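The block that comes next holds chain A.
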Amino acid sequence: MMEIGLNHYLILSTILFAIGLVGVMRRKNLLLLFFATEILLNSVNIAFAAISHYYGDLTGQMFAFFVIAIAASEVAVGLGLLIVWYKRHGNIDLDSLASMKG
Partner candidate 1 sequence: MVDHILSILIFFPVVAALFGVIVHKDSIRAYGIAVSVIEFALSLWLWFAFDGQSSGMQFMESIPLIPAFGINYTLGVDGISVFIIILSTFVTLIGIASLGEIKNLKNMIITLLVLQMTMSGVFAALDAIIFYVFWELSLVPMLYIIGAWGGPLRIYASIKFFLYTFAGSLVMLVGMLFMAYFYNQATGEWSFAILDWYRLILPENLQLWLFVAFFLGFAIKVPMFPFHTWLPYAHGQAPTIGSVILAAILLKMGTYAFIRFSLPLFPDASVFFMYPIAVIAIIMVIYTAMVAYGQKDIKQVIAYSSISHMGIIIIGTFALNVEGISGSVFLMLGHGVVAGALFFLVGVIYDRRHTKIMSEFGGLAHSMPRYATIFGVMMMASVGMPLTINFVGEFLSLLGFFKQSQILTLLAGVGIIVGAIYMLTAYKKLFFGEITNEENRNLPDINKRELVALIPLTFLAIWLGVYPKPVLDPINTSVESIVQLMHDKAQTAEAKRRIPSPLSQMTIPVSSIEEAH
Partner candidate 2 sequence: MLDPVNISLESLNLTTLAPMLIPIVGALLILVMDTIKGGLDKSLYVVISMLFMGIDLAALLSASDMFSVAGTMMGAFDVMLIDGLAILAQLIIVGASLLFIPLALTGKRFHEFSYPEFFALFLFMMSGFQFMVATDNLILIFVGLETASLALYTLIALHNRDKSFEAAVKYFTMGALAAGFFSFGSMIFYALTGSVEINQIATVLAANNYADIGYVLIGTVFMLASLGFKVSLVPFHTWTPDVYEGASAAMAGYMSIVPKIAGFIVTMRLFEFLIHSHVVWLEYVLYGVVVVTMTAANMWALVQTDVKRMLAYSSISHAGFVMAAVMIGTTQANTALFLYWILFSFTNLGSFSMLWISRQKSLPDHQSSDHSYNKFAGMIHTAPVAATIMTLFMLSLAGVPPFALFWGKLYMIGSAVSAGYTVLALIMALNSAIAGYYYLKLVVYMLMKDPVAGVSGDTYTRNATLSLKTVIGIAAVGTIFAFIAINPLIEFITSFVYNSGY
């Protein structure tokens, strides 16, 4: 049985972050895109919690809490915008957001 150490958490965090990044790049649906950003932020939370435990210092966990809080408010604002957009355009497709360019 393998001992689960800090590195594993960090690697997991990194993998999750990468998944989030890919999601951010690939998703065409605004809602799913928001999910991807949530994955990004939460992947960091894992790492913070792990490192915090590793150092025996609470700062990391505090950071994680703040990240959670911010992620929550982001979702609130984001969903608000999304709803308005949906009301106006009837879709939440990323490609419809291209009236400005150049």
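One rule holds in what follows: a contact is a pair of C-beta atoms (placed from the backbone, for glycine too) under 8 Å apart; a residue touches a chain by one contact, two chains touch by 3 or more; residues count from 1.
A quick word on the picks: all candidates are chains of the complex that A comes from, given by their letters.
Keep in mind the model is a prediction, meaning the values are calculated, not measured.
This complex places chain A in touch with one candidate out of 1 or 2, and it is 2.
If you check the complex, the residues on chain A that touch candidate 2 are 10, 13, 17, 20, 24, 30, 33-34, 37, 40-41, 43-44, 47-48, 51, 55, 57, 59-60, 62-63, 66-67, 70, 73-74, 77-78, 80-82, 84-85, 88, 97, 99-102.
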